[in-house]
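With one protein chain removed, the remaining protein chains of the complex are shown where they sit.
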Amino acid sequence: MATAYDIAVKQAEPEQDSPAPFVVVEKVYKSFDGHRVLNGISLRVDQGETLAVLGRSGTGKSVLLRLIIGLDTPDSGAIRIHGQAIAGLALDRMGEIRKKMGFVFQQAALYDSLSVQENVAFPLEHHRRDMSKSERTDRVRQLLAEVGLDGDIDKMPSDISGGMQKRVGLARALALEPEILLLDEPTAGLDPISSAEIDELILKLQRERRMASVVVTHDLHSARTIAGRLALLNEGDVVIEGTFEDLQQSEIGFVKEFLKQS
Amino acid sequence: MSRVARLGAFIVATLVVLAAGVFVIGGREYLFSSTYQLKTQFDNVAGLAVGADVQVGGVHSGNVHSILLPHKPGDKVIVIMNLDKSTKEIIKSDSVASIETEGMLGNQYVAISFGSAGQAEVKDGETIQSVPPLELGELLAKTSAILDSSQQAILNTTLATAHLNSVSAKIDSGQGTVGALVNDKQVYNDLEQTTASLQATMVLAQAGVTDFQENMEALKHNFLLSGYFKKRGYEDSAGLAANRIAELPRSTPQKTFTYAGKQIFDDRDSAKIKDQKTLKDAGDFLAQTPFGVAVVVVSTGMDGDTQKDLVLSEARAMVIREYLVENFGFDDSQLKTLGQGKQAGVNLDADWGSIQILIYPAGTELPAATPAPAVSSSTTNADRPVQVTAVETAKP
Partner (left out) sequence: MSDRGFTPVAGLNPPLPVRRIELPSSVAGYAANLFNGFFEWFGSLGIFSWRVLRAAVTPPYEWRELIRQLDEVGSKSLPLVAMAGAAIGVILSLEARYTLSRFGAKSMFPATLVYSVIQVMGPVITGLVVSGRVGAGMGAELASMKVTEQIDAIEASAINPYRLLAATRILACILMLPLLTIATDACALLTGWFAQAMVEPLSFHQFIANGFNGATFSAFLPQTFKTAVYGLIIGLIACFQGMRTRGGAAGVGRAATNSVVLASLFLILADVVLVKFILVFFP
């Protein structure tokens, strides 16, 4: 069966009646400390699509996200955002691209010297100078409302729970209306109820904004909920890519094992 | 206080302090008061630096603006000074600039003397007179020379002191007689006693001597002993050298009387006159004719003891003189004796020696008298004074 990837590659060829895919990962290799974490993998994500990248913990899934947003560079291969190869771009040029991307870190990575409001306002203050202060404040309230945080606008990150921190991180990532959303283990460390809440939230945002999303997770259930396609990584290779049904029907041993344990 | 306000306060406060510092330094550099310039010239500025003090009457009134080297050798170094306007009233055209040092080793500065009243005021850019600076280097060279000679003096004094010290040390430790004297009480006591007894003895001796002399005199006239004296011809040996002269006067005698010993004297080795009448002619001449000096010259023959013959000749001369003095009237201080002792001559032995009376004309100088070597009393070691060894001290 042709994988979604194969179809996508065909689509990328010179016909070009559909727009260039938002995110393309093309034969990327990456090694750390002599240990290869990505072994020439290729992926693509389009507008409105959510791709879940699964695999065992510590196998380089997070590295993939960092490569996409350009925080690391691949040893070889290319990453394209809107068809633009990002390898070797100058920082400010890269910044232009990044303004259209949102990244939610595994630990939320909130600025601990700033309040919740200031955290969310941070991208706005830097990139939306055209907005007045009150406009920005309104926008922040709006974003926080979207992620379900209303009353904690002036609290410091160290004063709120992990789940709430993730919501704030999400709100911050959405501040500039990104077209691409990258999420690093959004439900890691959360209890099942909170995880479900986050999943719901992500799903809702997806429906509303139609962003191209890449979610890195080890939580199969969460992946199944929020993602249209799933890619399973093992030892640097994409073992399988497709819908959840595709995974369920796969004969590959690792896939079966993964499904069994999740 | 808001963050920005606090920051602003901090910045303002420190800048105020900085400004204060700038004003203090600038004030000393006369940035903020009006100044005028004066020039002066020196052959040598002895290390004066640009920016150095300029003092008028000891008061800091300006600084050195620049120092210009001359363009050709022989020209002077020009010093340009900034001076506070207030000094214009006291610096006149006869003010003099000199280069002084703060303390001994401090910085150089320019001192300007007050001008005299009535002189013209100085104008901006004018040149005033200068005196050359005292260079510490020259001063040090002179001081160095003085120090060198002082050092030598000190060295010598040190040596002298060392010697004296060693002497003192020796004395102290009882070496030498003085040492014994200084340290040994016993010696001192003994000496005291000795001195006392010596004094007593001296008194006694003195008495004894006088006594002895009287006795001797008496003996001489005693009929038992007088024969010796008579035979000899004279009693008293003391008179032998009384009128002795060392040599004959240089001028030519006006009259000479010559006699053989035989004619006058009793015996070959006697000074007793036997025939006095022989001398009458001489005596008369001396009495009647004015003369300067007259000398009785006596000599003996070659045989016999030299010393005895010398004594004999002197004795004979003395005796003759006495005879003449006592029997003829003339100034006896003009009559001298000269005993020549042994002389070689014809017939001297046969004649028992010769006698000459040489009479010199008036105005002849008396030759110098000699001390009496022939008649000397022997001295013993005990009488010699104690000697202290002295070390020659070098003259500084």
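In order of appearance the chains are A and B, and numbering begins at 1 in each one.
Keep this in mind: a contact is a pair of C-beta atoms (placed from the backbone, for glycine too) under 8 Å apart; a residue touches a chain by one contact, two chains touch by 3 or more.
Bear in mind the structure is a predicted one, so any value in this text is a computation, not a measurement.
Of the options A:Lys61, A:Arg98 or A:Arg136, the residue whose C-beta touches the omitted chain is A:Arg98. Residue B:Phe10 is the one among B:Phe10, B:Phe212 or B:Tyr228 that touches the chain not shown. Considering the whole complex, the residue from B:Asp53, B:Glu100 or B:Asp266 that touches the absent chain is B:Asp53. The set of chain B residues touching the chain not shown comprises 3-4, 6-7, 9-11, 13-15, 17-18, 21-22, 24-26, 28-29, 51, 53, 107.
In the full complex, chain A touches the omitted chain through residues 32-33, 66, 69-73, 87-99, 101, 103, 105-107, 109-112, 122-123, 126-127, 129, 172.
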